[in-house]
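As structure tokens, the structure follows; a few thoughts come after it.
Shown here: the complex without one of its protein chains, the others still in place.
The first chain written gets the first letter, and so on, giving A, B and C; residue counts start at 1 in each chain.
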Amino acid sequence: MSAAGGTKERWIEGIGSLEEINARICAPVLNPAHTWRWWAALAFSGSLTLLMLGSVGWLFGHGIGIFGNNTTIVWGFPIANYVWWLGIGHAGTLISALLLLTRQKWRGSLNRFAEAMTLFAASMAGLFPIFHLGRPYYLYWITPYPNVQGLWPQWRSALVWDLWAVGTYITFSALFWYVGLVPDLAMLRERASSRWARRLYGAFALGWRGSARHWEVHERFYRYMAALAVPLVVSVHSIVSLDFAASLEPGWADTIYPPYFVIGALYSGFAMVVVLAAALRWGCSFEPFVTRRHFDMIARVLLAASIIMGISYATEWFWAWYGGERTERHLITFLFTGPYAPLYYGQLLFNVIVPQAFWLPRVRTNIAPVVIISIFINVGMWLERILIVWSTLSRDYLPSAWRIFLPTFWDWALLTGSLGAFMFLFLLFVRILPAMPAHELRKLWIEENTP
Amino acid sequence: MSEYLLVEFDSPHEALAGARQARDGGHAAQDVLSHMPIEGISDCLGRPLKPPIGWAMFIAGAIGAAIGYFMQWYSAVIDYPIISGNRPLDSWPAFLLVPYETTILSAAIFGFLSWMVMNGLPRLHHPLFYAAITERAVQDRYLLVFPRDATLREWIADNLHPRQLHEVRE
Amino acid sequence: MPSLKPPSGLDRRVALKLLAAGMASAMARCSRPDEEIIPYADMPEGLVAGEPMRFATTLSLAGYGRGFLGISIDGRPIKIEGNPNHPFSLGATDIFAEAGVMSLYDPDRSKAIRRGDTISTWGAFSSAWRHATHAQDGQGLALVTGRVVSPTTLARIGALKNRYPQSRWYRYEPVHDDAARAGARQAFGKVVTALPNWADADVVVALDANPLGHGPDELRIARAYAARRGKAAKRQRIHVAESIWSLTGAAADVRVAVTPAHLVEIARAIANACGAHLGTPELPDFAKAFADRAGQELLAARGRALVLAGDSQPAEVHALFHWTNAQLRAPVSYLPSQDIVENDHAYELCALANDLHAGRIQTLIVADANPVYDAPDSLRIAEGIATVPFSAHIGLYRDETAHGCRWHLPMSHALESWGDERALDGTASIVQPLIQRLYATRTRDDYLAWLANEDVTKAYDLVRKTWQRGAPEAVEASWRKALNDGVIANTAATPLSLPVDRVSDFPGMSRPRGMSAVISPDPSVWDGRYANNAWLQECSKPFTKQVWGNAVQIAPGDAQRLGIEDEDTVDVTIDGKTITAPAVLMPGQADGTIGLHWGQGRLEAGRIGSNIGVRVCGVGARPFARVINGAALQKSASTVPFRSTQAHTRLQGKMEQLFQIATPSEIARTSPKKENRAPSLLPVPPKGDYAWAMVVDTDACIGCNACVVACQAENNVPVVGPEEISQGRDMHWLRVDSYMRPHGYTERRGFQPVPCMHCEYAPCEPVCPVEASVHDHEGLNVQVYNRCIGTRFCEANCPYKVRRFNWFDYSGEQAYADEGVALKAQHNPDVSARGRGVMEKCNYCLQRISRARKTAEKENRKIAEGEMVTACQAACPTRAIHFGDLNRADSDVSNLRKAAQHYTLLEELNTRPRTTYLKRIFNSDENG
Partner (left out) sequence: MAQLFRPGANSIAVIVIVALFAGPAAAIAFAYFLWNSPYATDQNLTRAQPVPFSHLHHVGELGLDCRMCHTGVEKAAFAGIPSTHICMTCHSQIWTNAQMLAPVRASYASGKPLHWQRVNRVPDYVFFDHSIHVAKGIGCNVCHGPVQKMALMRQAEPLTMGWCLECHRHPEKYIRPKDDVFDMYWHQPFDQLEVGAKLIRQYLIHTDHLTDCSTCHR
């Protein structure tokens, strides 16, 4: 690129040298500034994590009767939380993979922490199906393992598919993330002061020397993984959507579900990335790497996604009306007029209406509004998930089975607890590992600064 | 015991140029240490690098797919056929999802293993680490690696005009 | 002897436990504790361990006996079934009979003699009795009982009377028939029991009469009713005029809802139609139309027409209808009343109150009655009893009266007692114990005999004495036969032929001010004596679907007028007394009427029944008045939760497909159809040795809930309790959905029992990740509890929502888990008790199928048609539930599936249910 077009086009601002990049990126790990913020946040999220652990103990002690579920609305918060968290977990891998394949320069500043987010969010997601089981200690029966009963999983069940999809996704993301980390771990190995820290980072750096062979293998492997990641991500939330779509229930048995779920996943995921990016920018002074332009780009993505969500909702209404199926129609009227109506309007507002503000460049390029709208989007997406679970089961085929779901304290405790645990893990991550991929940013900086 | 001569450059381009020159001068560098990938430099080494990691992953994926399907088919059709919603015992459409995932899973895992093998990692202890400069190689420098040899050293000093030369001894 | 080292179990088990823990308890099938087998020291004759045995016995309702069979395994009664030989069971049961076992094992039953609150001894009581202050001749000695028709008990009372000539016996039954008795006196000059021969009537007109509702005659009538619903027989037409919904009203072909005052006018109109000249009735048009039509049809069917007046009707109407029936030559048999006491029930209770307050009673024995709860507050019975020097209560529970009395003597449950009962028609049957008495209790007869200090005081001897007839060996033979058959041969009374006095004058009813409260016994707990029976408390009432409480039923019109919403809490004020309860809107109820139920609001029922709902029998001046005028209704300040198992009952538009109705002519027009099924990509189901299927005839179903409780007893279905119900959770495997469809000026109601559909293409199965929900080769959709991990995907994907989940450890943590031991004894050992976190559901009584199959296979034959009977099918008084093998072309179910009125619930989903339905048929082609 030309030096002339320099400043405006840049993704890294106000950096004078490679050393500066390294120093900034290692700072939170090796010599952090204003740590009190971090400790405060850690304490807060830690207490929420304790709340989660407590509720889980209570749950296993008393049984899932402590949730608000009932005879007909057999699924409640845990399933909604599962879908929501997993959705958030989709952005990371997709950012690093899709943007890598499409050679997007702004990927560099986001992929590392986005992948971490993916990992933590997916782990949270993975927990909820276990919490929701009547007999969680028999979870392993879903896996094919040699046993004295001579029994196997029932492979036609979407839940078994979930297990494989989520399991694969978490393993895959972890590998992808770790391999990307290795060169930076090598850097930390050399920069860390204490001998033990160096040995620790050194061990995980596996002796990376940055030799030409290393880079050759690394680049290829990284690209192939990216190529695998995209179909994987798409498959995972499609399979999750089959928990609902592969059923007979009104409002669930919809062919639109898989794409609609995948987009929804990216949507919430990118929204969460915005929040975390802002937090890092503020907390770790990563201003040079996470610029207004980054937020602008994500905002555009969110805008596009919000429009697709709007279309998906409209499609559901249209088919309910056009298909003329009694229960489908009744379900839509129920959504608009029933006891859940406020939530449904909230969903539409947050997921479709509010994000339209991104049409205005002024909104897109200012970090505060982007972050606020992103939080709205996350709330809206959670509402969508819970309504998908509730509304259908509340208005099933037989009126005699119509019930209403009333969440209990434990429903809320587990949800907020999981948020805390997620935050907790993320905080640990920024203090232990480089939250920005130093080697990629160095490359980018050199590209941007070579005449 | 192996001893090296490390030739330091300031920028990727100089490093690349140096490597080319050395190759053309008949003294192709053994290796390059850099904090970032330098496009095309692998062709300037003694023998070009073409790690077949793609093939490794492809084969692993294929095997993963086969195992994934066989597992379901064997358990649901052969070992314990059970009537479930009167679906066919071999419900192949439903049985396609698990293989899809196992394909990717095994490709990834095997890919990671080959990543290590082909990189010769883990290699926590390496003679090059005796050189202090290797610290910077993973941070902001570019080093060509040659065998330690006086004549070669002079030739390099004259032709590649590097920033600096380092020798690695035990 | 060889030295035995104990199984070196412990260390190994510990090791295994740790290991298991280490593997995240990966291998749950580890470390089994030692288990003992304890054989009999001396095995009883004929007993085979674990095999069910049936014994004939008798349970009474409102004092009248009905013969049933008790199933007992290893000496534990676990289930009650109908006795085909008994004319008032005819092989069927009702909820009270089914729940009998639950009462037997109820841990709250009284177990010890008590003086005040302290546990006392028999010795202490007998000395106290000897010093009781009543005179030698019994002056001041009072005995209070419910209705008594048992020969043995009557003999005891007689003996007591001999011993104490001046003593006084007060008998009253809360759910009484005073109006009918008075009517009979007017018509025939004496009290008689009028039993309609329902099956012989082509036209029935019921005026607030509820013969299909719970009561001693229900099962007999229901059988007859069903007999006339068959597609072959010439259909009966049932006209019902009533104020609030009754089961008979729901079963009616033509129904109007009018106020009690108008009911009397309808009676007048009908009598006029039959030739009485009683002046012109004042009726609104629709009611007049109803009366005219009913009158015409009655006349047209003279000889096969029948009019019935309900207990809420004044004596005049009863008398008038006796006359009308005579004019119609109606199929009614008049029998001498078994209830030998001349006075009416309400009168007796008032007399008791007066004598108590007048201090005419020094010694009071209350035997198996609960006047303190039953009597209206205005009688101040409790205060009266408090003034009595010596008062003793004999009863199953330490109830309100027991608390009011000085002494309480625990009574044995019928299933652990010897005794006898008579049915409405006098048919006598033996009460035979199925188990040794669980606690130190005695039967009512024991106590009475002792009080009368008879020489014999063992219930068994007393009963034997009653039935000493003829030569000893003959006696023994007939005794064995009686025990075996469950009825004592030719003890039924012979019908009387009675001249009917001409009814001259017929007073109209003055238009009442305010609203009229129409009160009836609770459909679940009767007059309150079953209030502590958890099965019955959780058995949802037919129309309101309410459980664990009672409600105020009001007409939508009134609700609108008073600004009352469904489930609002309301105050009903009657004679200055206020009842606060949730309101439930009942389309099809007469404006200006309020529906109330007796039986709730018990204070001392036990841990289950106390403080549930509101006490209704306290209001009013007359005891047990069925209609009280001048009631006021208003929205209440307080709120009482309304707990029901079905919130939505009204079907409109496309939803009417869910509960299909037809008229005979429509059925005639539709030709019997082949089973035409929607195409499917799925293969045809494997053809097993049997293809079990169920057809539920919603036309025969009267919504009595017997099937629900039967299922509960047979399958160890736990009770969840009021809190869980409010959460929207319940456990019934078989629910009876109650539906109504708007129809002209009224509503048409019907019932749809919904067990598992056992879909051939079951949606619940492919979604289960662990093969816990699977099909077997006989077409059963079975749930493997021990494999279930509780994902609940199956229920989520079940369009019929028939699966039930153990959110908590219901089978262990019932309201009385602490004393659950006795209840465990009720559990059917052939059925697993489900633990926490597993799904369960109807399995067509798999244990019965399995037993039938084994019996058949041991004889190298197939299960015969009709050999396999499910619990719900066995209980059903109208034989609405048909079960059998579709592989037999000639089987009952195969034929019904071809019938014109056959339909499949949610057929459009093409789940191919094995449980299907027959349409409800309204035998009246007028529409609206």
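Note that in this section a contact is a pair of C-beta atoms (placed from the backbone, for glycine too) under 8 Å apart; a residue touches a chain by one contact, two chains touch by 3 or more.
Just so we're clear, the structure is a prediction, and the values are computed from it rather than from any experiment.
Note that the undisplayed chain, when the full complex is considered, contacts A, B, C. In the complete complex, the hidden chain is touched by one of C:Q139, C:T663 or C:Q847, namely C:Q847. Checked against the hidden chain, the listed residues C:L596, C:M731, C:L780 or C:L905 yield one contact partner: C:L780. Among C:G557, C:G688, C:P742 or C:G812, only C:G688 touches the chain that is left out of the view.
Hidden from this view is one chain, which touches chain C at 1-2, 4, 6-7, 12, 16, 19, 23, 26-27, 29-30, 32, 34-43, 48-51, 686, 688-689, 771, 774, 776-778, 780, 782, 784-787, 830-832, 843, 846-847, 850, 854, 857-858, 860. Although one chain is hidden here, its contacts on chain A can still be listed: residues 145-151, 189, 198-199, 202-203, 206-207.
Touching residues on chain B toward the chain that is not drawn are 80, 82, 116, 122-125, 129-132, 134-135.
Definition applied: only the chains that are shown with their structure count from here on.
Of the two chain pairs shown, A-B and B-C, the one joined by more C-beta contacts is A-B. Each chain gets one centre point, the mean of its Cα atoms, and the points for chain A and chain C are 56 Å apart.
Computed from the mean C-alpha positions, the centre of chain A lies at a distance of 29 Å from the centre of chain B.
Centre-to-centre, using mean CA coordinates, chain B is 79 Å away from chain C. For chain C, residues touching at least two other chains, in rising order: 763, 766, 768, 771. In chain B, the residues that reach two or more other chains under the touch definition are 82, 84-85, 87, 91, 94. Looking at the complex, you find that chain C touches chain B at residues 682-683, 685-686, 759-766, 768, 771, 774-777.
For chain B in complex with chain A, the residues that touch the partner chain are 11-13, 31-38, 41-42, 45, 49, 51, 53-54, 57, 71-72, 75-76, 79-80, 82, 84-85, 87, 91, 94-95, 97-98, 100-102, 104-105, 107-109, 111-112, 114-116, 118-126, 128-129, 134-140, 145. Residues 62-65, 68-75, 132-142, 148, 151-154, 156-160, 163, 243, 246-249, 326, 393, 396-406 of chain A are the ones touching chain C in the complex.
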